[in-house]
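Have a look at the structure below before the remarks.
Every protein chain except one is present and positioned as in the full complex.
Labels for the chains are A, B and C, by order of writing; each one numbers its residues from 1.
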Amino acid sequence: MEIHVISYLILSTVMMFAGIYGFFTRRNLLAILISVELMLNATNINFAVFNRYLFPGVLEGHFFTLFGIAISAAETAVAIAIMINVYRNVRNIQTDDINEMKG
Amino acid sequence: MEYTILILLLPVLSFLVLALAGMKMSHRVAGLIGTLSLCAVTVVSYLTAYAYFAMPRQADGTFAQLMPYNFEWLPFTDALHIDMGILLDPISVMMLVVISTVSFMVHIYSFGYMKGERGFQRYYAFLSLFTFSMLGLVVATNIFQMYVFWELVGVSSYLLIGFYYTKPEAIAASKKAFIVTRFADLGFLIGILIYGYYMGTFTFDPAQEDLMQGALMLPWALGLMFVGGAGKSAMFPLHIWLPDAMEGPTPVSALIHAATMVVAGVYQVARLFPLYIAYAPETLHIVAYVGAFTAFYAASVACVQSDIKRVLAFSTISQIGFMMVALGVCTGMPSHEGGLGYMASMFHLFTHAMFKALLFLGAGCIIHAVHSNEMSAMGGLRKYMPVTHITFLIACLAISGIPPFSGFFSKDEILTACFAFSPVMGWVMTVIAGMTAFYMFRLYYGIFWGTENKALHAAHTPHESPLTMTFPLMVLAAVTCVAGFIPFGHFVTGDGLSYDIHLDSTVALTSCVVAVVAIALATFIYVRDRQPVADALARRFPRLHEAAYRRFYMDEAWLFVTKRIIFRMVSTPLAWFDRHVVDGFMNFLAWATNASAEEVQPMQSGRIQAYTVWFLCGIIVLTLLLML
Amino acid sequence: MEITLQQIVFGVVALMMAVCSVLSVTTGRILRAATALLFVLFGTAGLYFMLGYTYLGAVQLSVYAGGIVVLYVFSILLTRSDKNMNRRIPRGRWFAATVAVVTGFFLTVFLLFTNGFALNTVPALVEQNPAGVGEALVGMDKYGFILPFEAISVLLLACMIGAIMIARKH
Partner (left out) sequence: MNILSLFVLVPLLMMLGLWAARTLSQVRGVMVAGSSVLLLLAIWLVVDYLGLRAGGATEEMLFTDSVMWYAPLHICYAVGVDGISVVMLLLSAIIVFTGTFASWKLKPLTKEYFLWFTLLSTGVFGFFISVDLFTMFMFYEVALIPMYLLIGVWGSGRKEYAAMKLTLMLMGGSAFLLIGILGIYYGAGAQTMNVLEIARLHIPEEMQRIFFPAVFVGFGVLGALFPFHTWSPDGHASAPTAVSMLHAGVLMKLGGYGCFRVAMYLMPEGLAMWGDVFLVLTTISVVYGAFSAVVQTDLKYINAYSSVSHCGLVLFALLMMTRTSCTGAVLQMLSHGLMTALFFALIGMIYGRTHTRDVRQLSGLMKIMPFLAVGYVLAGLANLGLPGLSGFVAEMTVFVGSFEHTDLFHRACTIIATTSIVITAVYILRVVGKILYGTCHNPEHLKLTDATWDERVAVICLVVCVAGLGLAPWWVSDAVSASVEPIVSQLSVFN
């Protein structure tokens, strides 16, 4: 296994900042959610990589990734449920247009 | 002399009764309360005077200074405190007599003059207050007590001038009188502060070592105090309030603005006389010059005024100038030579109070009869008002300095003192004395001789006043006739020692001749129905006549100072500054807070994406900071 | 330095993931974005395999690629959100975001390089035994994860109920 750890990290950094960029610039809730998934994945990769390279004997990072996947699944489910509900009410899921919750 | 406390207590009691319950009383009861209490005060004053002067003199030949009462009223420090008390010495006793007499006469006179007026009770209440304040002033045991009563006198004068408070002129006049004298009192106050600090006491006789130490400051203190005195005594240029003060009821003018309050300044200088002589002779001479100029100024204005009360007012100013001059020409020479002016001044104060009150009360009778102050509405009244006419004539002769009336004696002493000081001063004062005779007889002829005002008489024939009004005239006229023979030198002198007054025959003769010539001139010009000479003179010198008639524009100057300078140039800009700059700054702070909040508010847009951008930026900045 | 197969595979996968992740946030069509995301998720699973975490890779494939992306696609179709993807954010904000992101990216990379990871000691490629994973997951001993596991289970249940409650027609 000759792949240097930094390669993984750079890759996850790219994903992370791609996700951040998407989060900043997208106006569609679903697209934002996609960006969030990217960021989550980037962190998951980091957990796994560090687990493997730093503490190969234990499984903390591994399980963190596992739980992360579970949580993101839950999050996606709830988010999409909300989105559909919002869409049902306002026929739109653009962030700038949804401001009726603001005071 | 414990009973002297009554002199102060009775008027203040009558004031309180009248002020609190006066509105419930009838006019007669209120008037009686005031008059009777004043009657009692007069009796007590005479008793005091008799008892005081009957006392044996001290070993050094002076009268003892008595202080029957003196208690600490307001302590400042151990040494400085305002005391309230009664001080009896020759001049204060003399003043007691003068004030109580004139005030009593005015109280009686007012019964007739103010009959049926609205606010009759208030009038008597104020009279009592004034009498109280004036009496308190003259018996003051220290300079601060004097100041206290000085202010009270000022305020009662304010209230009395503004008695007809629905008349705009009266309101303006009362305000003016108070503010001008108040302004002058500022000088008095600062003078007192200096005096108190350097002398370590407010009494009139500081300790010798303090005097030595503070000798440098004493002329300043006395000079500033004289500013206060000049304000009350209407010295130029602070005299402007006095002519206007004639808006008050005429008996008030007689009491306050002729006989008593206006001589407070003279009294003040006389009271501090020993200090002036010993430590500030130059200041004393300044007093003389101010007095001389005022006397001349007022006499020249009096020659052309048409309102009879104004004429009398300027005559008062002029005569007070005489008294000031007399005090001012005193020198520290031993025996009574140096202090002659002091005696003369007090003597003149005494006689003047009587005949000037008489003149004013007479003028009151005339105004009562013709319902006007203007000379043009009068003329030929001698047939209708014999008593007034005779008494007025006596007063005019007295003020002109014709023997044997009282004015002759006192004025003669003043002129003698002036000649002793310097011949120039003597001649100047003689000329002014002549002017006095001239304008007084101009007034006299204008009122009692000349053409009758038919139009006016048709509606309402003038008639002699009731006895309540003529009685005081007769009393005062009698006093005027005999007062000159009082051996004043035995009672009041500069050094306290007794001596006999003797007339300086040259001076007496000169002043008599001048007076007679002036009267003759006035007779020549004014006695006939028509007055070609006077008109011709007025036409020949229109500017001068106009200027004198307008009192040499002193009122305009005063108005300029108050309206333009204080109101427009100081107060209005200051108020503007306050509203717009100081307050504007505070409002600007509030506005700036609001505005910056408005600026910050859009950042709290509720857009999570915007927040996260800031969040990221924050992280980057923090990271960079950590790296550094 | 010779290039091993592993490195080649990693390079291909990494390139695909990088490209796809950028694509998924820049493309104008949401369906394409979802597709790009799918490829990224596949790639991630591949990385897990390469690290020897086969179980993790399997979960990644089944839950993410299989479950979540399908959910996305469904909701994209349901909300017809494709048609308004083209609305751009304000230029100023876009500029700020780009600057922040680029700066952040380079800063992170710089930090990674300067940190000096001394991890050249490569662990042996040992496949993590799924049985061991299972035991550790429900184990109660020192390295057991029963408690987090339960917590996640409860969380998932709650989310499930919540999602149903929210999406339910009133």
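Before moving on, here are some points about what is shown:
Convention: a contact is a pair of C-beta atoms (placed from the backbone, for glycine too) under 8 Å apart; a residue touches a chain by one contact, two chains touch by 3 or more.
The structure presented is a predicted model; accordingly, all values stated were derived computationally and were not measured.
The chain not displayed here makes contact, within the full complex, with B.
Residue in contact with the omitted chain (choice from B:Pro75, B:Pro404 or B:Pro487): B:Pro75.
Among B:Met55, B:Ala278, B:Val482 or B:Val582, only B:Val582 touches the chain that is left out of the view.
Across the entire complex, the residue among B:Met55, B:Ala557 or B:Ala590 in touch with the chain not shown is B:Ala590.
Within chain B, the residues in touch with the undisplayed chain are 72-77, 80, 82, 144, 147-149, 151-152, 155, 158, 162, 165-166, 168, 171-172, 174-175, 178-179, 182-183, 186, 189-190, 193-194, 196-197, 566-567, 570-572, 574-575, 578, 582-583, 585-586, 590.
One rule holds in what follows: only the chains that are shown with their structure count from here on.
Chain B and chain C have CA centres that are 104 Å apart. Chain centres here are Cα averages; for chain A and chain B they lie 98 Å apart.
Once the centre of each chain is set as its mean CA position, chain A and chain C turn out to be 6 Å apart.
Looking at chain C, one finds that residues 89, 93, 97, 100-101, 104 touch two or more other chains. Residue positions of chain B touching 2 or more other chains: 609, 613, 616. Within the complex formed with chain B, the residues of chain A that make contact are 20, 23-24, 32, 95-96, 99, 102. Those residues of chain B lying in contact with chain A across their complex are 606-609, 612-613, 616. Interface residues of chain C facing chain A in the complex, by the touch rule stated above, are 4, 6-7, 10, 14, 17-18, 21-22, 24-26, 30, 33-34, 37, 40-41, 44, 47-48, 50-53, 56, 59-60, 63-64, 67-68, 71-72, 75-76, 78-79, 81, 84-85, 87-89, 93-94, 97-98, 100-101, 104-105, 108-109, 112-113, 117, 119-120, 122-126, 128, 132-133, 136-137, 143, 145, 148, 152, 155-156, 159-160, 162-164, 166-167, 169.
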